[in-house]
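One structure is given below, encoded as structure tokens.
A single protein chain has been omitted from the complex, and every remaining protein chain is retained in its original position.
When the chains are written out, they are named A and B in that same order, and each has its own residue count from 1.
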Amino acid sequence: MTYAETVAGQISDLAAGKYSSEELTRHYLQRIEALKTLNCYITVTSESALAAARRADSARAAGHSLPLLGVPIAHKDIFCTRNELTTAGSRMLYNFAPPYDAMVVDKLEKAGAVMLGKTNMDEFAMGSSNENSFYGPVRNPWDVTRVPGGSSGGSAAAVAAGLCAAATGTDTGGSIRQPAALCGITGLKPTYGRVSRWGMIAFASSLDQAGPMTQTAMDAALMLGIMAGVDPRDSTSIDSPVPDYVSSLETPVSGMTIGICEDFMAEGLDTASEVRIADAIRVFESLGATIKPIRLPHVRYSVPAYYVIAPAEASANLSRYDGVRFGYRCKDPASLEDLYKRSRSEGIGPEVQRRIMVGAFTLSAGFYDAYYRKAQQVRRLISNDFKSAFDQVDFLVGPTSPQPAFRLGEKSDDQVSMYLQDIYTIGASLAGLPALSMPVGLAAGLPVGLQLIGRHLDEARLLGAAHQFQSRTHWHEARPELEIS
Amino acid sequence: MMSDWEVVIGLEIHAQLNTRSKIFSGASTRFGAEPNSQACAIDLGFPGVLPAVNQAVYPKAVAFGLGIGASISHVSAFDRKNYFYPDLPKGYQITQMDRPIVVGGSVEIPLEDGTSREIRITRAHLEEDAGKSLHEDFHGSSGIDLNRAGTPLLEIVSEPDLRSASEAVAYARYIHQLIRYLDVSDGEMAEGSMRCDANVSLRRVGSSELGTRTETKNVNSFRFLERAIDHEISRQRGILESGGVIRQETRLYDPDRDETRPMRSKETAMDYRYFPEPDLLPVEIDDAFIEAVRNSMPELPREKAARFEAQYSIAAADARTLSTDPLLADYFESVAALCGDPAMSVNWVRVELLARLRRDGIEVPALPVSPEQLGALLKRIKDQTISGKVAKDILDALWRGETASVDDYIKIHSLTQVSDASSLEPLVDRIIAGNPKQAEQYRAGKTKLLGFFVGQVMKESGGKANPQQVNEIVRSRLG
Partner (left out) sequence: MEIGEKTVRNIAELAQLTFDESHLATMQSSMGDILNLVEQMQEVDTDGVEPMSNPLDATQRLREDVVSEPDQREVFQRLAPETLEGLYLVPRVIE
């Protein structure tokens, strides 16, 4: 039996009765087991997945229909799943099975999706290589000596390796887009607030946003339509109707103006990647779009501003991990202080500790104005740059990451160079804008991603443009060759 | 010498708002529940959960602001205040630092000498309460109860305008009265619904610079507040007069030992690292909302006292006493309307009722005598059915629940006052005849003895004789 590789394909095959959800789920569970060495999943929920698949099959037999009925998906292990382990990639939560579901998990379940398991990630979503997971690094399916990117590296690698057709991810400074680029898949970070953050373990609250990671723009549109929407439990979720993303996929690109952000094509971009980006832009031109160079004068300060704002928010968000009410607690604490300090120092990994320290420092007495306030001002200027750009163009394109997947360990001792991986993605994060990465070719056998950045709540246009591109090209269908053990 | 030092006090009063649910979660705020039975995932600071703001805190905070003549912020916002403590599950408290809901304002507090003084209020802001650490010995551990975590608080910060412990208490009492009046808080101090932190410093008389202050935390009774401040004043004076310096620190009042001592857990200098709460957006309220709150506000104590004075022609001090508690004020107004005699009502409510309340240690809501009953009783005094003395006995009977109806009681115990001359005259004559010596003295000009005769007649009549009537008869018989 051959199974469709995309969500859209599976929806129609399941509807046509080509195979059952149980068969499809079993296929994925077997493949996950066979490709265990990629370390994409922290937890595989085989039993409950099969049970859910069987329920989906019975529901279908009884004449019920739901948008994703019986489609197996995976969740990044940052989303709380009721009574299922939710670790956020941290030792701190090695035993944490929350009594509630994240809103995203709830919505996808109600839409009929079957959860295969929880995907690996950088601890508390801090990282660009997935090497910061307490549960070991994820390997890039295109080259297992290389990183899949991060922090949603498990989700990206799982989709690329065919260990699920779609997965959820979260993006704070590039954590959906960068791994999507490095693994050759389509990843969308929606507008800040488009998707509820309820039940999504917080990294930086004013930046965190959940989104779909899929093989195609079509699948991303299918997923986002379910994930998006206002949630009374998330005060920062946007109260605006969710459009039909699938129906707007056919909107032609012709007549649109696409901005090329010159600041993104500057020094630091790998030459082979640059060529692929230029090729992709020509495809858009051939589809009838007008190309216009755009300057975003403050975007080069994105990384500095981000590395103040995100750690500051994280330093507070991670104070709740204290060994008192849940999660890891050190052995035989001698005093309250000992309990706090050892539980946190033993339960939290080095990169996360580093960011907590930087965050606490930038907020501390005497430094707040020079760091935190300054960064929030720079953030405003960056946001204003995007606003003026969107007076001239419909969306922006550029690279997602400075180079394709790097080797495991290559940057782990140099966090500043690691931080610069997100140089192209952080701007949209700070401004809260929707941004998508899709594969536009290979460089030395490794995928290259193109980033599309859109106006506030203009996900439909980004998905449409990506779909138009994918209707004309085949890069999204390229698959890594994997040795099945 | 005490007179060499001027005492400077500012109070931070934490008032729990009497909402049904918490400020950021749907858990109940009911007092006295089983430990941690009213702490939901949000109150416990679980991973992935988010706060959602309770709308009910805004009309309450705004009413308080209007009650002190403050300006109400059209845009207020929450911040995070970061510190580790077991009763603070998230490791930060959500509070308002930069943009509090209430800014400025003042109150006029009554002083012991009958004058009053204006105390300025800096701000009042919304925040979440912390849980409780229980330090009884749980095998060398402390127990944490997070039921209180997330209860809405209004923190009311005064300017350092208070000059003595008794002024601080008068101010705290005033705020206590105001928050109860405005239904902002139930003000149950024993349950911790209102707690005070006192910032105390001393400076040389005439100096305009403030001295180093200490903060005495979490005082939850007026009596303790007075004692804690007085203790702190004498402690600081002792240090200053022996040439020492005051250390800026947080102290805890221990009512058992009647002393304040430094809090060990706050020894290290705190750096709270405030920053805007990113899980919440700024809260906007418009003029229409503020006006709606204003229109639904009850009469404030000050306004009520002024009205009582004018409407019922009663003394200012009486009007103020009756206005301290809205329930007592309503009670008085009902009684006055029922018996038609405000002056008599003041006397009975202020003196007789309050004395019995104090004696039995109960509060106004638990009064065993209804305004209808007291009104009926006073009506019977007024129409001379009974004497005041008998009325007090009947009040006691009502108080003890021995009867529900004043008139039935009068009838059953035949307490109707005797006013007709034909019954009283023989009685008076008998008393005069029985006390010839006093009668002679009276006739010789010692008219003070009138009271003696009236008293004897009253006693003889079992309190039922109409004292005015007896008065007249005695006078005419001896005249």
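We adopt the following convention: contacts are C-beta pairs under 8 Å (C-beta built on N, C-alpha and C of every residue); 3 or more make two chains touch, one makes a residue touch a chain.
Everything quoted here is computed from the prediction, not taken from an experiment.
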Requested in this report: Check the whole complex and report which displayed chains the hidden chain contacts.
Outcome: A, B
Query - Contact partner of the left-out chain, one of B:Pro160, B:Pro276, B:Pro301 or B:Pro371 - result: B:Pro276
Query raised in the report: From the list A:His27, A:Arg91, A:Lys292 or A:Lys374, which touches the chain that is not on show?
Result: A:Lys374
Query raised in the report: With respect to the chain omitted from the figure, which of B:Val53, B:Val157, B:Ile246 or B:Leu478 is a touching residue?
Result: B:Val53
Report summary line: Full-complex touch with the removed chain, picking from B:Leu252, B:Val346, B:Leu424 or B:Val470, is B:Leu252
Query - Touching the absent chain when the full complex is considered, from A:Asn130, A:Thr216, A:Ser235 or A:Gln470 - result: A:Ser235
Query raised in the report: If you put the missing chain back, which residues of subunit B would it touch?
Result: 19-21, 25-28, 34-41, 44, 46, 52-56, 58, 75, 82, 84, 86, 133-135, 137-146, 252, 263-265, 268, 271, 273, 275-276, 278, 280-284
Report summary line: Touching the unshown chain, subunit A contributes residues 95-99, 192-193, 206, 232, 235-236, 238-239, 298, 301, 303-305, 307-308, 315, 319, 322-327, 329, 333-342, 344-345, 348, 353-354, 356-358, 360-362, 364, 370-371, 373-381, 383, 415-416, 419, 430-433
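Just so we're on the same page, only the chains that are shown with their structure count from here on.
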Query raised in the report: Touching subunit B in the complex: which residues of subunit A?
Result: 79-80, 86, 88, 93, 96, 98-100, 102, 197-202, 204-206, 232-236, 312-313, 315-316, 318-320, 322, 324-326, 336, 340, 360, 363-365, 368, 372
Query raised in the report: In the complex of these two chains, what residues of subunit B are touching subunit A?
Result: 41, 44-53, 80, 82, 84, 86, 89-92, 142, 144, 271, 273-275, 278-281
